[in-house]
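Each remark here refers to the structure printed beneath this line.
All protein chains of the complex are present and in place, except for one that has been dropped.
Each chain gets a letter, A and B, in the order it is written, and its residues are counted from 1.
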Amino acid sequence: MEHVMEQIINGLQLGFMYALIALGYTMVYGVVQLINFAHGDVFMVGAFVGYFGFAVWGLPLPLAIVNAMVICAILGMVIEKIAYRPLRYAPKIAALISALGVSLFLEYFSSLKFVFGPDYRVVPRPIHEVHWHILGIPITNIQVMVIVVVLVMLLLLQLLIYRTRIGMAMRTVAVDHNAARLMGVNVDNTISLTFAIGSAFAALGGVLYAIAYPQIQPFMGIMPGLKAFTAAVLGGIGIIPGAVIGALIMGQVETLTAAFISSQLRDAIAFAILILVLLIRPTGILGRSQTEKV
Amino acid sequence: MPVLEVKNLSKNFGGLKAVNNFQLTMEEGEIVGLIGPNGAGKTTVFNLITGIYFPSAGTINFLGEQINGLPPFRICQKGIARTFQNIRLFKENTVLDNVRTVFHPRIKYGLLDALFRTPRFNAEEERVNREAMEFLAALNLADRSAHKASGLPYGDQRRLEIARSLACRPKLLILDEPAAGMNPNEVSRMVDLVRMIKEKFQLTILLIEHQMGMVMNLCERLVVMDFGQIIASGTPDEIRNNQMVLEAYLGKGATVA
């Protein structure tokens, strides 16, 4: 039983980390209907910058995290401006291909020797890992940190989106670019900002990931990126609570499958569940059914 | 036997009764107009007849056979074709291909004939090309056959939609606001066109239209809807003087000037 609880906590940690990445996917999809395949790689850059911050440049951990978030926010805006904005009114698939290009670019550029280099790096723990038993549940201080930090960020995001003018602008742009423009919303800036926020969340996810699973390399973003994206689709893409729910499910499925069924079948089962959910709810768990007006 | 017999048709969206207890019987060769204010449920009736929506209650019989519950493509193959309020052509395909596509259910060659271009394929494609061009010629679109559908001017697109639905060889043709956005001149040409195709292709026609000039001119019988229900039906003259209809359109207390 304790083993089960331990795995559930592990799954919770993984799920919350996926949630951070999934939010970026879902927010960007909400405003520009683009599967931003480069998002997983922004997560990777976040992990590296965070690592350099606390392990190489000797910054205190919170500062290293903020630094990674700011750099990735800028990176996200630059990517949007260069690779997606010229294609905003082109067929949707063009921007998707561009996103694939950006993804490959970030991976290969990061692999160059004078950037991050192609090899695995072991990340030294910035905080000493402590094992606790809370109400009989085994948990580490890192897990507590991950879960608390993510919960706080989710709360801030919720406030941003539903309580501020910026959030209102984002929700407006998500409905209709032209209408938003006519209502005086600066669509370009709003989209830029959405990329910035999403990328900052991915960076935070990257740093936490590097602390929790202390090994990083330039291609590390691919799988978590895909999983987080899948989580966003599972919950209903474009819907923020959906991304969190999807990510938590994904985290549990993966950890429990690995622990009790087979670690090799982990990904297969996670994606099989995705397909099954989509067959029952074609637009995800919280997705609204899209009935086309005839 | 009536061509179309709709009985007690209802459709609810959540709590909204979009169509409530709708009745309609159409005899062969009739032109019936379905009119009413925006949001009265007219297009929903069309969507129910053509199988896009399942009725919440009621039956739809076409030539004596119940068709509600069939998928749209089956209903089309039985002989009901329609046009759309917001034009829905196969935009990137050519004008000719838009028409040829709908020949599909009546094409007499198989996949292998197509893959290996057998004589049967060639003969059948020749027939399809010839007949498709005839439909385009009937709607004065023959010289546009190689254009992309999306490149046509608005009026041509409307006519191409009609050509495409005629190529389905329907017995019942359903037109959803064929004269929307047209000026009086164009409307009167559309009236002539609908009369022409009705005679030439021996059609029964059901149409939604807001251009009163068109419905009053063209239809033998009108059915007026408001809030999902039929509020009046009769000849154009009867409808013109019906107090309920005036109220639906203009509000209570309206009179004919």
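Please note the rule applied: contacts are C-beta pairs under 8 Å (C-beta built on N, C-alpha and C of every residue); 3 or more make two chains touch, one makes a residue touch a chain.
Definition applied: contacts and distances are computed from a predicted model.
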Listed names "FeoA family protein", "DNA helicase", "ABC transporter" or "N-methylhydantoinase A", with the criterion being the UniProt name of the chain not displayed: "ABC transporter"
Full-complex contact with the absent chain, from B:52, B:180 or B:231: B:52
Residue in contact with the excluded chain [from B:4, B:67 or B:128]: B:128
Options B:20, B:43, B:68 or B:165, residue touching the unrepresented chain: B:165
Touch residues of subunit B, complete complex, unshown partner: 50-52, 71-73, 76-77, 81-82, 84, 88-94, 96-97, 100-105, 107, 109, 111, 114-119, 121-122, 125-126, 128-130, 133, 142-143, 145-146, 148, 164-165, 168
Subunit A, residues in touch with the chain not shown (by the definition above): 33, 35, 83, 86-87, 90-94, 97-98, 100-105, 107-109, 111-113, 118, 226, 229-230, 233, 237, 264-265, 267-268, 271-272, 274-275, 278-279, 282-284, 290, 292, 294
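We take it that only the chains that are shown with their structure count from here on.
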Subunit A-subunit B separation of Cα centroids, rounded to whole Å: 48
Residues of subunit B touching subunit A in the complex: 43, 47, 52, 84, 88
Residues of subunit A that touch subunit B when the two form their complex: 294
